[in-house]
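Other chains dropped; remaining ones untouched in position.
Each chain gets a letter, A and B, in the order it is written, and its residues are counted from 1.
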Amino acid sequence: MMRRGRVVLNWFESAALRGNPAGDPHERRVPVYLPPAYDAQPGRRFPVVFVLAGFTGRGRMLLNDNAWAPALDDRMDLLIARGMGQMILVMPDCLTRFGGSQYLDSTANGDYARHLVGELVPWVDATYRTQADRAHRGIAGKSSGGYGALIHGMRNADVFGAVACHSGDMCFDYCYRPDLAKFCALVDEAGGLEPWWKGFSSRIQKSKDDFLALNILGMAAAYSPNPATRPFGVDLPCDLATGEFREDVWARWLALDPLQLVERHAAALSSLRLLHIDCGTRDEWNLHLGARLLHRKLEALGVAHVHEEFDDGHMNVGYRYDVSLPRLAGALGAEP
Amino acid sequence: MMRRGRVVLNWFESAALRGNPAGDPHERRVPVYLPPAYDAQPGRRFPVVFVLAGFTGRGRMLLNDNAWAPALDDRMDLLIARGMGQMILVMPDCLTRFGGSQYLDSTANGDYARHLVGELVPWVDATYRTQADRAHRGIAGKSSGGYGALIHGMRNADVFGAVACHSGDMCFDYCYRPDLAKFCALVDEAGGLEPWWKGFSSRIQKSKDDFLALNILGMAAAYSPNPATRPFGVDLPCDLATGEFREDVWARWLALDPLQLVERHAAALSSLRLLHIDCGTRDEWNLHLGARLLHRKLEALGVAHVHEEFDDGHMNVGYRYDVSLPRLAGALGAEP
């Protein structure tokens, strides 16, 4: 039988999230994967990778099982059995009632960047036998998790020394903006944002439209929070009364678009030991177009990186971790 | 048995369309509906309404039969039987290989506005017993046909005295722009615009994606033609090589958006005997949002008009002619 690591389903009580404005719990389950050697070699320390879930996800979902796609812990066991270096994985829970925080601080959601970087990183180093420096600490994720990995690679390159971004949110003009009019229409049809929210919350089976609308609301909570508005504390990029597009709010979203941030953070990105970016060429949110535009900018800036495309859409692409995890292991000096 | 009108399936040889740049035929079938009284009262003259088909449509399709929705001629017979005034309907064919001309002149498509206004109007007046003045001549249509009705109501209010626009294209930021990224992605996936075109042309069964892409190409042919480009003679609002959005091309589209044109043409619109605008509140292209914005502008400008919404999507809403045709008949002085 293959040697297997194990998962510890920690409960973490977050000071950063206590009393968060969205009313979400401040006690979070943070699964940590410990590789086979962790128990076998009790004196050994390991690199660590923070793996960020996508929109409407949280760490535990990375462990969800499927008949044809291994959960993240099983995937690690298989990769390690094939020779990959052993690493610890941490799976944060930054889910909010709006579907996700984008791993940012926001007055609408709460301080999820602070929770991630200021709380979880030191807690993991204190709790597990990590190699506790940026040279041995990576960050990865898919979709909104890919966004989170990239943004923290830009802003906290002193904390994270390697980044893998799968199908990450970028080029907001292409990935979010096409859904704005539909968002307005859906909210209007429901009779306004509060009735929409009430209906959404009560529906056991969420529809495709529900996700579209929640996605825009969630991004507004992350990118254009406004504590002066009630009851959600967000500015929306369209005027719900008239239906008009709001350029001012949209500008705030764009200010958090990796495509717009890359020049400013070129030095940080250049300091990474690995900057892996990939996307499926049939991404339903057009994120492969964004990834290409980012790739061109990175090239122009001389930032070393890997840009790959694969023949698939946005969903169920966890198999891309089979590519990025070994690269992260290499970059972070993980040993078999 | 109900008294019925009849349809003449005329073939019209167009000088305006001869040698058109898209290589489309210049001989067109132009169905004309003649009401029951036309044959019964050989000395009587009638108001006339030009009815414009939507994207990928042409006049004859307005006569397509369906088990649960009468063709336009049957609809007229029924309305007249219920007391509506008798009118002639003309159903132009302005279809192009790109799916439609938007009833505009363009160097990519050819001179469809000229064909419609400069050729068909006088030909109809010469061929049939019309009341040949703008007070008795209306224009109507749905979707791209609604756009055509509105744009000619703005530009040719001396020719058309009444307008009905059903689910018409407007607020291009909401109805076309959301599809741009997907258009780029589809064309890119096909290996470029020419391979995409070749594949599209060869597919017997067109897919939903095919229509999305053709729609953008067709709108480019109508709104941003450029004879200097090969082989389609259009500028696209995204750079197919890099995927970047092209603000300059988009500005040309917006210059033909009814929402942008309304102020300039307020006087013309005010001169209409009827300006009917409606849209379904679940329009898949968000055209109800555009119609509302137009409605607000018309109100602000003091332009008399009717703005209605109905509980439906974009497709199969021919029953709205049951509302607009009687209004047109009234505005154009049609008598039973």
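Here, a contact is a pair of C-beta atoms (placed from the backbone, for glycine too) under 8 Å apart; a residue touches a chain by one contact, two chains touch by 3 or more.
Since this is a predicted model, take the numbers as computed values, not measurements.
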For this session: Quick one: how many copies does the complete complex have, if 2 are shown in place?
Result: 4
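Please note the rule applied: only the chains that are shown with their structure count from here on.
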Problem set entry | Turning angle required so that chain A lies on chain B, C-alpha fit (0 to 180°, nearest 5) | 180
Exercise. Per the centroid of Cα atoms for each chain, what is the distance between chain A and chain B, given in Å?
Worked result: 45
Seminar exercise, completed: Within the complex, chain B is touched by chain A residues 173-175, 177-182, 184-185, 188-189, 242-245, 281-283, 286, 288-289, 292-293, 296
